[in-house]
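Up next, chain A:
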Amino acid sequence: MSKHDLLIIGAGLAGLRAAVEGVRQGLNVAVITKVHPVRSHSNAAQGGINAALTDRGDDWRDHALATIKGSDYLADQDAVEVMCREAGEAIIELENMGVIFSRDDDGKLGTRAFGGQKKARTYFVGAITGSALLHVLYEQSVKYDLHIYEEWFVSKLIKQDGKISGAIAFDIKTGQMELITAKAVVLATGGAGRVFEPSTNALICTGDGLSLAMQAGAPLMDTEMIQYHPTTLAGNGILLSEAARGDGAYLINSEGDRFMEKYAPDYMELASRDVVSRAEQTEIDEGRGVDGCVYLDLRHLGKKFIEERLGYLQEVALEFRGIDLSESPIPIKPGMHYIMGGIKTDLNGATNIPGLYAAGECANVSVHGANRLGANSLLDTIVFGRRAAVNSVEYIKSFGSLEVDEKELSKEKSRIQNILDRPRGMRSSELRNKMGSTMTKGIGVWRDKNSISEAITKMKDLRGQLPNVYIENKGKVFNTDLVSYLELEFMVDVAESICQGADIRLESRGAHFRTDMKTRNDADWLKHTLVQFEGEELNTTTSDVTITDWQPTERVY
Partner candidate 1 sequence: MKLAFYPGCVARGAAPELYKSTMLVVDKLGIELEEIEKAACTGAGVLQEKNQKLGDVLNIRTLALAEQMGLSVMTICSTCQGVISQANHRVVNNPEYLEEINKELEKEGLHYSGKTEVKHLLWILLEDIGIQKLQDMFNINLSGFNFAPFYGCYLIRPSDALGITENPKRKHSLDIVIESTGASSTDYAGKTRCCGFPILLINQKNSLKMVAKHTGDAKDNGADAMVTPCPLCHLNLDGYQAKARRQNKRGKADLPILHLPQLIGMAMGLDPKELGINKHLVSTAAFIKSIKTKVA
Partner candidate 2 sequence: MEAQIKVKRFNPENDSESFFQDYSIDVTEDSTILDGLIKIREELDGTLALRCSCRASICGSCSMKVNGSAKLVCKTRIKEVSPEGESVTVEPMGNFPVIKDLVTDMDLFWSKVKSVDPYVKTNFKPEAEHIASNESMTHLLGVMNCIMCGACVSECTALEVDPTFTGPAALAKAYRFVADPRDEEKKSRLDKLNENAGVWDCSRCLACVEVCPKDVAPMERIVKMRDLAIEEGYTNTSGYRHTESFSDSIKRSGRLDETRLALESTGLLNISGLIDLAVIGIKSLFKGKIPPPLPHKPEEADKVTSIARRLDSQESEE
């Protein structure tokens, strides 16, 4: 049995930032991750990270307003204030850690424009900002000699006397299972994109932490808020960054028109993502698309500019579509990308379970509300990753000693062995594929009572079929067949929660657009939705949104 003060599950940006902070604060920290840290999905973020640097004429309150408006007023404004106020410091710290941010002519940090904001305050590294940040955080983990359980899969959180006491995990490379005790756990497991198909997300984004938190008794908040990113490739769902539009690219329909003029005459291509995605989908639905797509046009930006600022996009376009962005527009469509919903936390990452914290995409503070602005996610991970670690210090110090009963480990070992021993049945991929298409259809850019109900029924059905899934691979070494199944179990919890949230929110707000209830209803629904396990059943409630200085108004771009 290994013992730590702070156990962080997930080694993406939020996880590594929390870990580094934990070490700085003098705690015994360990990170557990199912892939090597640099393989984490943070590396796929391309465009940049927002911050209002006050010493150069920017105002964090401007950033806060843009964020709150972007969230369609569902964000908790005290949380948004925290994030926007701390952003400047976070960027400077990242630069000091060595991030190779782009620079202005005077050698200071340079910016690009981004969605939902009038002022350019997105700091970037070419079109690989996420990757650049993640690699630097990994470098910091090397510098601080961080203890990392690399390629270990967490299957369960452990509680004792109502408090978190650790996790059970196994080494994917050897199958060896262990009970790892910790006085506090930070969930930083990222998103759950694989619940949908297609998605921009990596295959590892299966919502593990969301399910682990629910199993431990924590609620998920605003799960119906699923972001469809405007510019993804059809079929495989691969992302083309908003940075293209930030740097001047146009969206055009089959008639060659910049259609955003109709939907967002002020912000045009840089309106909030939900507005742009709905605009695109409308164009496509009304017959002004081609093969279910519209076009992203970068030709006017010139080859040299594209290769220098948007190099990764050019790579993707050439490799996956054989298109040179300087010569041809590229077909794109809205694609599932991010989950604004997540584990409910306070401003310091704490959930309702003592000792359990969450940060990053898997958490919901809420800073993104009903729609996230581009380049706010990277900021979210850094700010709240740090805060979660800092906040855990006092709790850990006042904890006393931790003794955990080994019987939890034998229970979990049996459970997994029973799964492995199942007789021949269906493969987990069959259910996963069913889930993906059902969820995309039911909880898409458009949704309504029928689509949501159908999804609820099908997900319930799917859950019922889980015991029929068999694992062909009976081995211990690198058994991805087993891992896929355990991930599927997590995904079912997340999928059902998403459906429940969509079902009870009887309005349209941000990314949750109901064709049967098209308007926003602040009177009844300026609220968060909450989904939580009560025994085996999912129970839904609501909670209030924190408003400080910005009263909700009509949201126009």
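In the analysis below, contacts are C-beta pairs under 8 Å (C-beta built on N, C-alpha and C of every residue); 3 or more make two chains touch, one makes a residue touch a chain; residues count from 1.
Picked so that all candidates are chains of the complex that A comes from, given by their letters.
Since the model is a prediction, treat every value here as computed from it, not as a measurement.
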Touching candidate for chain A, same complex, options 1 or 2: 2
Complex contacts: residues of chain A adjacent to candidate 2: 35-36, 38-41, 43-44, 55, 89, 91-93, 95-98, 100-110, 125-126, 128, 131-132, 135-136, 139-140, 142-143, 173, 202-204, 236, 238-239, 308, 311-312, 315-316, 319-320, 427, 429, 471-473, 475-481
